[in-house]
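There's a structure below that I have some questions on.
Apart from one protein chain that is not included, each protein chain of the complex appears where it belongs.
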Amino acid sequence: MNVLQRILPPRLRPIALFAILSLLPAAVRSPYFLHLMILVLLWVAIGAGWNILAGYAGQVSFGAAAFFGAGAYASGLLAVKAGMSPWWGLAVGPAVAVLLAFPFGALTFPLRGAYFALATLALGEIMRHVATIWESLTEGMVGILILRTFASESPYYYMALALAAASVGCVEWIVRSRLGFYLVSIREDQDAAASIGIPTTRYKMIALSLHALLTGMAGALYMCYMGYIDPKVAFSLHDISIMAILVTIVGGVGTAYGPVLGAFVMVFLQEAFRTGGFGALDAVNKALEWRVLDWAIPYIKQAHVLAFGVLVVIVILAMPNGLLGGWARHKGRKRQAAVCSE
Amino acid sequence: MAILELHSVSKHFGGLKALDDVSLQVEAGETFGLIGPNGSGKTTLFNCVSRCFPLTSGRILLNGRDITRLPTHRVCRLGIGRTFQVVRPLKRMTVLDNVIASALLRARTVAEARTIAEETLEFCGLSAHAGQLARSLPIASRKRLEIARALATQPSVLLLDETAAGLNFTELAEAIDLVRRIRRSGTAILIVEHIMKVIMTLCDRIHVIHHGQTIAEGTPAEVARHRRVVEAYLGASWEAPPESKRHLTS
Partner (left out) sequence: MDVFLQTLVAGVLKGGLYALIGAGMTLIMGVMRIINLAHGQMMMVAMYITYVCFHYWGLDPYLALFISMPALFLLGVGIQKYTLNPLLKAESLLPENQVLMTVGIGMVLTEVIRFIFTSNYLSVKTGYSDAAFFLGRISFSVALTIAFGIACAITAFLFWLLVKTDLGRSIRAVAQDEEAAALMGIHVERIRSTAMGLGAALAAAAGTLLLPVYYLYPDIGGPFTRRAFIITVLGGLGSTVGAIGGGLVLGLAEAFGATYIGMASEEMVGLIIFLAVLLFLPEGLKRLTRV
């Protein structure tokens, strides 16, 4: 630990991480790997947004999909219906998501208790239904298909990297600013926060807007990159809303770099399950010619959703505050105790 | 001049009249005691003033300005700081961060707030605990943290709700000293306390409520002689109705 401390002091670590990630496309030419990395970076942004709202302000959202889908559909519809470049979506998508967040927050924030979390869940579901039913606008289950602007992955990679870096930077800034103190105060005790002059509803609204903004932006970028969405993909409860929570919880709730770690872990774990350890199982099978594996491999690959579910259960049971959160506690670090988790 | 005025304030919870037509005035720089038996509505009165819930009827003025319908955070910005009887520290923040969060109300930057917060902790004798998580504090320090947090908003009226309850002898002396020093700084204080020693030594005037109704107001000496106050505190035992006496003998 001490050696690491000397070679790479904590202040420089984010810069080092950013530098490594910037050089990655030059070093690794595999489009498949870059594809996974783009997903990781998008999840960093979504996780950071969720973290601001839930980890710092304490308002748990089960509705990241609503904002992700809003951003993605805004971008896709601009291209398909208005004939504009889908890149406009990067501006319009987040704007639509925030416009959705405003009335939603105004309705739900005055209510206390489990109510906000439930309403976010419903919001995502409502959006999915609307996108399914309103076929004249959204093409319903057929989905929206656009042509990708670039053939190679790397332009998308850099855009995702910029978004992820901006999101993490945003959280880093928040933690040090008035906003951070106010959000954590609200998380800890809303009435006490109000009694020291914090306009709680306004600040919760700011946190919700940032959640919507970052998630909507990730959704728009996803549309530009993947070129296809349908209501099931864009408004998925499990694959978007729950994944957003998991990314943050795995990494560490209320820590700036938790979502970064969580996104890596979750995306690669999921992919590993889906592909049978990135083909490692198939290779082992070929080498050893075990009958059992012949029979088991299709099942293992099929079971990736099951694995995801089991992962949810294990993560919450074993490390309710995530890898970074738990680690910080073992280290007894005061700095992190300051404004974040402990 | 009165800094805080309550005019005929009532607060009903369903059929229960927790506050019934209470009027009082706190003068600038004054230490004003509010006493009454448990459940007489003192905390409710604080909650009404800091706008935790709407009044049933009545008006509250701060520096002549009507604050009856303002939200809690606006009332705080206008100069009312309060503590909670059941302490409510921001548990998973450090003591210093707790106070920074409230100092930010008047400070323009976090750095400025940090300076105010450090001074406030010093003033309240909490500097040694600054880096500790608030929830790891012992109860006496938590009560002082409540005061520090309220003070850091630089209130013109400070509402203290039983901040001396549950303290031992030395802690009590320290608490009294702290209130004295706050008073010296010119802040008006509205204090609720059960410990008569505290009330009698600190207060300029005392207001007594019972079952949500005013029963007396005056200097400590006047109030201590007041017949209905003694009744309220001792129960109406020395004037018990005949039936209950019969009950006792039979």
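Per-chain numbering from 1; labels A and B assigned in written order.
Everything below uses one rule, namely that a residue touches a chain if its C-beta (ideal position, glycine included) is under 8 Å from a C-beta of that chain, and two chains touch if they have at least 3 such contacts.
All values derive from a computational prediction rather than experimental measurement.
Relative to the complete complex, which of the depicted chains are touched by the chain excluded from display?
Missing chain, whole complex, touching shown chains: A.
So which of A:121, A:146, A:256 or A:323 would be touching the chain we can't see?
A:121
Pick out which of A:72, A:217, A:249 or A:267 touches the chain that's been left out of the picture.
Touching the chain that is not displayed is residue A:249.
Given that one chain is not shown, which residue among A:13, A:81 or A:129 touches it?
Checking the options A:13, A:81 or A:129, the one contacting the hidden chain is A:129.
Which residue among A:26, A:151 or A:313 touches the omitted chain?
Counting the whole complex, the residue in contact with the absent chain is A:313.
Take the complete complex as the reference. Which residues in chain A touch the chain that isn't displayed?
54-55, 58, 60, 62, 107-108, 110-115, 117-119, 121-122, 125-126, 129, 133, 237-238, 242, 245-246, 249, 253-254, 299, 302-303, 305-306, 308-313, 316-317, 320-321, 325, 341
One rule holds in what follows: only the chains that are shown with their structure count from here on.
When the C-alpha atoms of chain A and chain B are each averaged to a single point, how far apart are the two points in Å?
One centre to the other, that is 45 Å.
Please output the residues of chain B touching chain A within their complex, sorted ascending.
Residue list for chain B touching chain A: 50, 52, 71-74, 76-77, 81-82, 84, 88-94, 97, 100-102, 104-105, 110, 113, 131, 133, 149-150, 152-153.
What part of chain A is in contact with chain B in the complex they form?
Listed in rising order, the residues of chain A that touch chain B are 176-178, 181-182, 184-185, 188-189, 191-200, 334, 337-339, 341-342.
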